[in-house]
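Quick one: this structure, given as C-alpha cells, is what I'll be asking you about.
Every protein chain of the complex appears in place save one, which is left out.
A, B and C are the chain letters, set down in written order, and residue numbers restart from 1 in every chain.
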Amino acid sequence: MGTVPEIAIIGYAQSPSWRRAELTEPQFLFPVISDAIERAGIERRDIGFTCAGSCDYLSGQTFAFVMNLEAVGAWPPISESHVEMDGAWALYEAWVRLQHGDVDTALAFGSGKSSPGTPAEIYPLQMDPYTLTPLGIDPVSIAALQARAMLDRNLITEHEMAAIAARSRAAAKGNPYAQVSGDFDVDALLAEPYVTAPLRKHDLPPISDGATAVVLATAAKAKEVCEHPVWIRGIDHRIEIHQPGMRDLTESPSTRLAGEHAGVGEGKVDAAELSASFTHQEKILRNELGLGDDVEINPSGGALAANPMMAVGLSRFAEAARQIAEHGKHRVVAHATSGQALQQNLVAVLEA
Amino acid sequence: MTTQPCAVVGIGQTKHKKRRDDVSLPGLVREAAQRALDDAALTWTDIDAVVLGKAPDPFEGVMMPELSMADALGANGKPIMRVHTAGSVGGSTAIVATHLIETGRHDRVLTVAYEKQAEGNAQWGLAGGRSGGMGAGGIFAPWMRSYIAKSGAPEHVGWQVAVKDRQNALKNPYAHLQLKDISIEKVKESPMLWEPVHFLESCPSSDGACAMVLTNEDGAKRAPKAPAWVLATAMRSELGTFPGRDPVRPQAGVECAHMLYDAAGITNPREQIDVAEIYVPFSWYEPMWLEGHDIAAPGEGWKMTDTGATEISGDFPVNASGGVLSSNPIGASGMLRFAEAALQVRGEAGEHQVEGATVGMGHAYGGAAQYFAMWIVGSTLDAVANKI
Amino acid sequence: MTKGTEPVEGMDYFMQLEYHELLCPVVRRYAEALRAGKLIGHRCPKCGLVYAPPRGYCPIDVIETTDADEVQLADRGVVTNYTVVTPVQYYGQEETEPFAKVSIQLDDPGGALSLQDVLEVPVDQVRVGMRVEAVWAPPKERDTGEIGNRSFGSAAGAIRGWRPTGEPDLPADQIMQAAF
Partner (left out) sequence: MADEIPTTTHTIEFPYTRTLGPVFSAFLTGMRDGRILGIASRDGKILCPPTEWDPWTGDALEPTLTEVGPGGTVETWAWVETPTRKHPLHHPFAFALIKLDGADTALLHAVDAGTINAMETGMRVTPRWKDERIGHITDVEAFVPEALGA
C-alpha cells in the first residue's frame, strides 16, 4: 500500500451538539453540508461522490437515511452511497472511491438524533441477539464492566478518570459546538455519586443530536482550490470479537492494528482526537496508539463534550483537521469507534 | 491514479425459503459466505476485508449486525463495513467491495448480503410499525399503472413476466418459489393485491443470503475456476419525492445506465449484453426497466417481453435465475442479481445457463425507485470489445 | 416446571421502543394551520415549486425556505393516481378491508398531497382525473396529534378525507402524466 494516492480534507463543518434538537435531521444537516462545501471552495455540482452515515434505530424509523438525501442536493441525480455506521466510515468509503481518479471531490457526512429515543433501551439491540440483547445490556453497563476491569488491575484510577473528564470539559470551552464544557474540580467530581459503579456522570458522554460534514479531494484538486489542505496520510479500520467475556476489555487490539496500518507510529503526533465515549477508554486508546504524554488529547473536548451518534467519529476528523488548518499543528490522529467497549475502531493520520 | 481489474472468483448463495428454520441469523449469512469461499478454494484467513449489506435493521430487530456477526464472518482483526442503500443495497454493497480491489486497497474481499424476513415482517417495517401500511407494491402500483397507460402495453405482459421468471426458477435449485404448474391463467386468476398487480405478479418474502469473493488479476490467476471480470460499476441516487418528478422513468436510472454503458464501452446494450439480471419485484418492472435503462426505446420494452426476447432462449434473457419474483431476501436480492450475472459469464449457471454468455448485467434499485446500482461483468477483460 | 422435552429451536424477542421527538417549527405551523382549517405549503423562491406540507427547504435548489415563503393552498384538487391496498395482516395492522390511497394535485397555487383517503366513493370506483375537495373535521374535533416530523403529506385528524366535487373528471391520460 505504499503507492496510495494522496487525498486531502478541504472542507469541514459541524452543527452544534444539542441535547434535544428542535429541527429534524435533514433540516439540521442542511446548513452543515452547505457550510462544508462553501468552506471547501467548490460548487455543489462538482462533487463526484457522496457518502452518508446514519442509523435507522436512533430515530426509530426504517429508511430514515432516505430523507437525509434532501439536504445533499440530489437533483439532478448524484453518485451516492450510505453506510449504517458512523460518518467516519462514510469518509473511508469516499476516500477509497476517490482513489479511482475519475472523480476529484467527495462529500462525507454523518448525522444522528439520539434525543427522541432511549439509548439504554436501543443499544441492547446491537448485541448478540441470542445471549445478550435479551438481558437488556446497555452501553453504560458494558463500559462500567470495562472500567472496573481496568481499575482492578491498577491500569487507571478513578481520580485519573475524573481528571480526563475535567480536562475534556475545560478544553471544550474553546469549542463552540460542544454541549458540555466548563471548569470542574476533580475532587468535586469524585464526590458525586456513581451512576453505574464504577462510573459517575462525568465518565459518561452526553446524549446529543448533531451532524458533521467533511469534503475530500484528490491531490491535484486540493492544491487547486485549497491553500492549506489537510492530508490523509493513512487510514485503516478493524473489528474484534463481539462477546465482551471473550475479550480482554482492558485492551483494544483492533485499535492497535488500525493504528499500525494507518502509520500512527511513523512520526511525531502533535494531537489526537479520539472517540473515547467514556473517560477510561481514552487511556486504552492512548496505550494502543502509543500516544505519549506529549500528545495533546481531544483539544475539542472529544466525545465527552459532544456525542452526536453517527457523526461523533466524523467530528474527530473535522476537529483534527481544524487543529492543523487553524491551530498550526502538523500531525494529528483521528479515531472513530463502533459497537460497545471499543469493538470496532477506525484510525487516521492527518498532516499539514 | 490507475485502477486495477477486479474479478469475481467465488459465488455462494443459500437455498432461499419462506423460513430457514434450520439456521440462526449468522448461520444464514455464513452458509452463503462459506459457499463463496469454497467456490474460490480459499479459507477464512485468506480474506482481507468484509463488506456486508442488508435492508433496514428493524426487519430482523438486530442493530448494526456486523458487530454480532464478526465471528460468523471470520472478521476478527479485519476491516468490515456495513452498507445500506434501501432495495439497491445488495448491488451497492458489491460495488463498495469492488472499489476495495480496484484501488488496490485489498487483495481478497468477501462481500455478503442477506435478509431473514421470517424473523420479522417487512410490511410492518415498511409501514414504520404503523397500521395501514401500503407495502412496496402499494407505492409502486400507481407507477406501474402509469407505465401501462403511457406505453399502451396489453395487460398480459405482466402475466407473461410472472410466468417466465417462475419457469426459470424451476431451473435454479436455490430459488424460493418452485411453482411447477405456473400458467398465465393462474397469474391472472390470483388475487389482486395492488391493482394492477396480482398476487402472482409479486415477489415472495424470503430468508436468504448471497456472497461473493472478489480479487485482483493475481488472485484470479490462482483461482480454480474461470473468473467473472467486473468491467464497469455505477451508482446513482435522486430525491424520492418532489413536484414534477418522473418515478416511472427516473432520471437516476437513466443516468446510472449510461454511466455504466460508457464505462464498459457498451454502445448498444441490447446487442452487446448477453444476459441481464434486473431487479423486478413486480412483473411490470421488467418492461419498465428495459425502457428506464435505455435497453429498449420508450414504449418498446413490453414488446421485448411479449415477443419472448427476455426468455432464456431469447436474444436478451432477463432473470434466467428466476429473479426477485422467485426469491426475495430483500437485502440480498440486489447482490443475487449481480452474482447471477457473474455466474452466467463464468458459465457456472447450471440449468439456467444462457449459452455462450460473455457479457452480463446485474441491476438493483431501491427506495421510491430512486437508488440504482448496476454492474457489467465479462468472461474476459475484452468481452465487450469483442462484441463490437 | 419447564416447557417440553423437545429441543428448543426458536426464540421470541419482543421489541418495544418509544420515541419522543420535538415537533420542528415548520410542522408545528403546518399543524396549527390545519387546526384553523387551512392547508399551507412553502413555495421555493428560486424555482417556484410548492411543497405541501412545508419542509423548510427546497431540496432541488438546496436553499432553506421560511415563513416568508408560506402559501395557503387550495383544499380542492384532482386525483392524479391511486393505490388500492389489500391489507396484509402484520403485527399492529388494524386495516382488514381493501382501502384506497390517492395522490392529489391541488388547485392553484399548486402542491401535491400523497397517501390521502377518499370518502363517499367505493374503493373500486376511485379513478384518475376525479375532482375532489377536502372534508374537514368540525373545528372542535380537529386533532393533529398524529402529525409528526415525518408525516409527509398527512392531514390526518383535521381533514377526514377527500370527496368528489361532482365536477366532470379531467382527462385521465393527461392528469396521470402531469403530476406525481
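The working rule: contacts are C-beta pairs under 8 Å (C-beta built on N, C-alpha and C of every residue); 3 or more make two chains touch, one makes a residue touch a chain.
Remember, predicted model here, so these are calculated numbers, not experimental data.
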| item | value |
| --- | --- |
| Missing chain: touched chains present in the view | A, B, C |
| Which of B:Gly27, B:Gly265, B:Gly314 or B:Gly347 contacts the chain that the document leaves out | B:Gly27 |
| Contact with the hidden chain (one of A:Ile47, A:Val96, A:Ile137 or A:Ala318) | A:Ile137 |
| Residue among B:Asp39, B:Glu119, B:Glu277 or B:Glu291 touching the omitted chain | B:Glu119 |
| Residues of chain C (touch criterion as defined above) contacting the omitted chain | 1-4, 7-23, 28, 91-92, 147-149 |
| Hidden partner interface residues of chain A, rising order | 20, 22, 60, 118, 120-121, 124, 128-132, 134-138, 140-142, 144-146, 148-149, 152, 194-199, 241-246, 249 |
| Touching residues on chain B - with respect to the absent chain | 19-27, 30, 44-45, 58, 60-61, 70-76, 116, 118-121, 124, 128-130 |
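Heads up, the rule we're going with is that only the chains that are shown with their structure count from here on.
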| item | value |
| --- | --- |
| Most contacted chain pair (by C-beta pair count) | A-B |
| Centre-to-centre distance between chain C and chain A (centres being mean Cα positions), rounded to whole Å | 37 |
| Shared-contact residues (touching 2 or more other chains) in chain B | 58, 61, 128-129, 239, 242 |
| Residues of chain A touching at least two other chains | 57, 60-61, 69-70, 74-75, 122, 125, 129-130, 133 |
| Contact footprint of chain B on chain C as seen in their complex | 9-10, 13, 15, 49-51, 59-60, 81-88, 90-95, 99, 101, 103, 110-112, 114-115, 128, 150, 152, 172-173, 176-177, 179-180 |
| Residues on chain C engaged by chain A in the complex (per definition of touch) | 11, 13, 15, 17-22, 24-25, 55-57, 59-60, 62, 64, 149-150 |
| Chain B-facing residues of chain A, complex | 1, 3, 5, 55-57, 60-63, 65-66, 69-70, 74-85, 89, 92-93, 96-97, 99-101, 122-123, 125-130, 132-133, 218, 236-242, 253-254, 257, 338-340, 343-344 |
